[in-house]
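Removed: one protein chain of the complex. Kept in place: all other protein chains.
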Amino acid sequence: MSIVVLDNVKKSFGAVKVLHGVSFSVAKGQVMALIGASGSGKSTALRCIDRLEQIDSGRIEVCGHQVADPGLDLRKLRLDVGMVFQSYNLFPHLTIEQNIMLGPVSVKRIPRPEAKGIAAEVLAKVGLADKVTAYPEQLSGGQQQRAAIARSLAMQPKVMLFDEVTSALDPKLTGEVLRVIEELARTGMTMIMVTHEMNFARRIADKIVFMHEGKVHEQGGPEILTAPATPELRDFVSNEL
Amino acid sequence: MDTALNPNHIRFLLDGALWTLVLSLMAFVGGGLGGFAVAMGRIAPSRIIRIVVTGYVQLVQGTPLLVIMFVTYFGLPTLGFSISPMFAAGLSMTIYVSAYLGEIWRGAIESVPRAQWEAAECLAMSRAQRMFKVILPQAIRIATPPTVGFSVQIIKNTSLASVVGFVELTRAGQLVNNSIFEPFTIYLIVAGLYFCLCFPVSLLSRRLERTGSARARNLEALSA
Partner (left out) sequence: MILDFTPILARWQMLMDGAWLTIQLAVATTLTGFLLGTLCAVARRSQFRLAAAVAGTYVEAIRNTPFLVQIFLVYFGLSSLGLSLSAVTVAIIALTINVGAYTAEIMRAGFDSIHKGQWEAAETLGLSKVQQYWHVALRPAMERVYPSLSSQFILLMLASSVTSQISTEELTAAANFIQSATYRPFETYLVIALIYVALSLAMRVVFWAISMVIFPRRRRLGTNL
């Protein structure tokens, strides 16, 4: 049963065509890695899933929501979809706990004491139980990214999107973030991640989608990374490793 | 008695607008000279000069222009100086403008990269040479957009000269109103005329700011 479906999705920014008819689907509980060179459209595809960009044509269905429908209740879509960004995007004027409680309290109308409990729970999950009262700038990049993951988790989404979440981190900090994501994958969370970490993708992804020039060029299980069928993926993999 | 707005009234208002411009120009020239002195004083090597000039700026920027007008127009005659409304208005505006322009220009001078001073010093230039040949030409470019922006404040604030009886645009409006008593219509016209004087200057300052910030980025890139 697919929880995310993209069907012939096209998107241009002005005169620049970014997505030339992208189709893929993700089943419930699946971990999908979206890979490709920069400019291949993978981040745009991801952003379209959460309607941060509106598509020009095609169809996107996420947890039963028709994402491209202009009349869609965006709030409902976003209750089901969590997103983590490359630049963390924590709110600098709020403590880590306040960052995490904002969504549950303001959007889901969960009472504060209960939301506090949720915050403690997700912070423990990402290994930041002691950073409740810290401000984002007091944390390392890796800790900030883990807090951002916790913020997203606190909304109890059905699907989580990760947009190059380790690209701004050095290798040591990358490791701690990847461990959190891996842990999450083990709990059965449906995830789509745009990533450059090929080893990581091979280890935890159930499905790899390789994008090239705005199209899905090759897809399959993690084995396609070791035995690519197309020369483009072969080139890409050898460059990344 | 004349009870309707007629072309003579309009002509009278336009004359007033002309005097608003004259007073603005006086304020800009007088305030510009004073402002230059303030800017120099604020960065002077002498501590005493710096303190005195800083005190002057604090005093003027902490006092309403209206009160400065009253001090010069009503106050100076009691000290034995006889003074015309125009002189009082011009002097008050000069005092007011010099403090604000002085601060804008000081900021511009201080934003010229430190390395430029040092480079000029290495060329064995005197302090005056460094200031006039190296620093000021660069500072002027930085200072132009905010200076033009402040000119809008100058034009608007000349309206306060009306309270000391100088017949500029606002006072002209009051006088016309005294004869026909249509205050809302008249002040609407007066406001419209001010808008015509100020808006082009506002647009210019915004355009300069846009090109200026692009140039500032280039400058930074150069000196980096």
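Going by the order they are written in, the chains are A and B; count residues from 1 in each one.
The rule we apply is simple: a residue touches a chain if its C-beta (ideal position, glycine included) is under 8 Å from a C-beta of that chain, and two chains touch if they have at least 3 such contacts.
Quick caveat, the model's predicted, so the values are computed rather than measured.
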Touch with the missing chain holds, among A:Pro70, A:Pro92 or A:Pro113, for A:Pro92
The one of A:Leu6, A:Leu79, A:Ile96 or A:Val180 in touch with the missing chain is A:Leu79
Contacts from subunit B to the absent chain lie at residues 58-59, 61-68, 70-71, 74-76, 78-80, 152, 156-160, 162-163, 170, 173, 183-184, 187-188, 190-191, 194-195, 198-199, 202
The missing chain sits against subunit A at residues 50, 52, 74-75, 78-79, 81-83, 85, 87, 89-93, 102-103, 106-107, 135, 137, 148, 151-152, 155
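Here, only the chains that are shown with their structure count from here on.
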CA centroids of subunit A and subunit B: separation to the nearest Å works out as 55
